[in-house]
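The complex appears here without one of its protein chains, the remainder shown in place.
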Amino acid sequence: MPETGSRQRWTHRGERRQRSVRAGAVLLALVVGAVTLLPLIWQRSPDRQLDPAVAGLARPGSRFDTVRLADGRTLAAVAVAVEVGAEELVLQGQPRPTRVAFRDLAGGGPEAGALDTRRFVLGSDEFGRDVAARLLAGGRVSLAVAGWTVLLISLVALPLGAAAGSAPPAVDRFVLRTLEALQSFPRLFLLLGLAAIVRPGVVSVVLILGLTGWIPMARLVRAEVRSLRDREFVLAARAAGAGRLRIVLRHLLPNALAPALVEASLAAASAIVNEAALSFLGFGLQPPTASWGSMIADGRSTLSAGWWVAFFPGAALALTAIAFNLIGEGLRDALDPRAQTPTAASASLPEGSLHTPHSSALGASPGA
Amino acid sequence: MIRALLARFAAALVACWIVLTAVFFLLRLLPGEPGTIFEDPRVPQEQRLRLRAVYGLDKPLPQQYLRWVGGVARGEWGYSLSQHRPVSRILRESAPRTLLLSSAALLLELGLGLALGVAAAARAGSLADRAVRVLSLTLWSLPTFWFGLMLVAAFAVTWPIFPPGGMHSVDAEALSLGRRGLDLLWHLALPAAALGLPAAAATARFVRSTVLERLAEPYVQSARARGLSPGRVLWTHALRAGLGPIAQLAGLSLAALLSGTIAVEVIFAWPGIGRATYDALVARDYPLLLAGTALSAAFVIAGSFLAEALQAWLDPRLRDA
Partner (left out) sequence: MVGGLAAAMCACIGEKAGTPAPAKLPTLAVGATISDLSGVNELLAADIQFTTDILDQLFVQLLSEQADFTEHPPTFAPELARSYDWSDDHRALTFHLREDAVWSDGVPITAEDVRWTWQAQVSPAIAWSYADLKDAITDVEVVDPHTVRFHFRETYSSQLLDAIEGKILPKHAWEQIPFAEWRQRADWFRDHLVTSGPFRLAAWRPGEEVVLARNERYFEAGLPKLDKVIFRVAPDAATHIEQLLAGTLDFACGVTPADAARIAARKDLRIVAFDNRQYDYICWNTLRAPFDDPEIRRALTLAIDRQALVDTLFKGRARVASSPIPSNFWAHDPALVPLPYDPAAARRILAEKGFSERNGDGIVERQGRPFAFELTTNSSNRIRTAALVMIQEQLRKVGIAATPRTIEIHALTESNRAHEFDATLSGWAIDTTLDLKPYFHSSESAGGYNFGSYHNSEVDRLLEAARRAATPGEALPDLLRTQQILHAEQPYTFLWEPQRLCAVRADLTNVQPNAISAYFNLPEWQRRAKPDSP
């Protein structure tokens, strides 16, 4: 057998996979770092509306001069001019130039800090809110939802998968059949149905995503535990008189953790996309809470007037999903090159079917 | 093999039933009244109660459930509270449209996925391979609904090449049959792309790795040793043996495609089951919501059943076993 060629390819692949994990980790670190650290140095409220008549749907990179009035309002202008000798400012704006007397300014005059400039790096939405600020705030929500969802999934799937894998074959088969059957349900229909029932909020979205998303990981852990239970070290432990629970906890589960980690990464990608889908369809996080999904939903109605409102949150979402997928895929191959090899001898896809976009809600979005 | 398949099929049906039952009861926990007819301040309370009675909504829940089950057993899915016509009639109209959209997407997924996957596998490690891998990872990670929106923004708004939504042009019935077909395809292009392209990316990745694994297997290597050309080895041996899992993937991706149709149909104003179900959800139209969910689940189960049967038939080792 021409072993050499084959091995060469594996080594080549191994390196590549490591690279992909590294690339994914860097990407993820960038996204997480941006949404958590940037707001520390760049404080801008995601809900603050800057004079929408002038600054609504401003293109990415636009700059406005702002004028704070004594009554607390903020006016925006493309440019501000002071007329010589006159006690007033002239604001060049979209609808028409407006004039503001000095005495109406916060602090009583233009020198007292009433003037400022504001740049919308990623543009503004129709209400004059900063897309960049919302992107950061929404990212924190989206990432938090993904994190909590994966935690919930692991808490459900690990014990259940381990229990099924180490259970008598009849029970195991029954559980497997049930999981397979549940998995054949189009998930978004289920998600929407559940989302309509509960009061929308971060907690309920996490619950819904978690409780409908644990099956792939449970199947994976079950398969792993099952394949390990007849291995020598387990048999040896059993011969040494170790109890069933002890064997599961000490020997089987730790070995199943690595593949579960792969699954967790892919589940995170799936969670972040599904949260967005729910919010987009109006059944996830509700405004004014910004998440990437609800931002895309907001941008839907102004799509023909300003593509950037929907574009940036979606791009951020895709980047994050790519990062999680890179990590998940890379890890899987690093851990077990055979995991993605569907051997024709098994009548079905590898259990846990890492490759299928099966349980993910929206088309071929990140598999889980 | 067949018995195992049937057992799985039955299990899927039972699971589907359990989920529907759960949805039936959970929906009734929702605050607020069903349907749009109940939400007008000018309608007095006693009239609302009378309407509830007319639609049987005043009966105890278990009784309503039994009535619903009885109806379903007779093939009657009840009466839509928002569209005011039998649910079965609504489904008869919308199901073919959803099937059309998802088959177009499936075709795109398989065609493009197979072609790109095999091409990448044939030149593993090359620049083209790397391009396919990066592209497919990106596409695969895109949220379908956002991808759809961006397609609209690009190809219906900025460069208006395709219509932003709908199934037909305004005076489509005045066109000749051939023109109408073209018109339909024209409207189908963007939603099918939104649904099918990310799916094609996933398929391409799967096909690529499957074919690569097959190429490394002993019998393929021996075929190569017998002097078969690389192309022949690729197409006849590697791909053929890999078709089984690929067929199964196609069956499974039907579930994902159908889930995806909800958002895509909403974005592109495509009047299929996904949109009907979504509208029903918004309007609290329980009978339509349940039926739409059930029908899409049935499509998925049928799809995976077909795929597994196809796989069993395609894979020589399984067939012989």
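Order of writing sets the labels: A and B. Residues in every chain begin at 1.
In the analysis below, a contact is a pair of C-beta atoms (placed from the backbone, for glycine too) under 8 Å apart; a residue touches a chain by one contact, two chains touch by 3 or more.
Worth saying up front: this structure is predicted, and the values here are computed from it rather than measured.
Participant: For the chain left off this view, which of A:Asp104, A:Glu126 or A:Asp172 is in contact with it?
Facilitator: Once the missing chain is taken into account, the touching residue is A:Glu126.
Participant: Quick one: say which of A:Leu188, A:Leu303 or A:Leu331 touches the chain that got left out.
Facilitator: A:Leu303
Participant: Touching the absent chain: which residues on chain B qualify?
Facilitator: Touch set of chain B with respect to the missing chain: 30-33, 35-37, 39-45, 47, 50-51, 53-55, 79, 82-86, 89-90, 93-94, 108, 152, 156-157, 160-171, 173, 179, 182-183, 185-186, 189, 193, 266-267, 269, 271, 275-276, 279, 282, 284.
Participant: Name, in rising order, the residues on chain A that touch the hidden chain in the full complex.
Facilitator: 47-49, 51-53, 56-57, 71-73, 126-128, 196, 199-200, 282-283, 286-288, 298, 300-305
Please note the rule applied: only the chains that are shown with their structure count from here on.
Participant: How far is the middle of chain A from the middle of chain B, if each middle is the mean of its Cα atoms, in Å?
Facilitator: About 23 Å, centre to centre.
Participant: Which residues of chain A touch chain B in their complex?
Facilitator: 1-2, 6, 9, 12, 177-178, 180-182, 184-190, 192-194, 196-197, 269, 273, 276-277, 280-283, 296, 299-300, 303-304, 307, 310-311, 314, 317-318, 321-322, 325-326, 340-342, 344-345, 347-349, 353, 355-367
Participant: What residues of chain B sit close enough to touch chain A in their complex?
Facilitator: Per the touch definition, chain B meets chain A at residues 1, 4, 7-8, 11-12, 14-16, 19, 23, 26-27, 29-30, 105, 109, 124-125, 137-147, 149-150, 152-153, 157-158, 194-195, 198-203, 205-206, 209-210, 212-213, 216, 218, 221, 241, 244-245, 248-249, 252-253, 255-260, 262-264, 266-267, 277-278, 281-282, 289, 292-293, 296-297, 300-301, 304, 308, 311-312, 315, 317-318.
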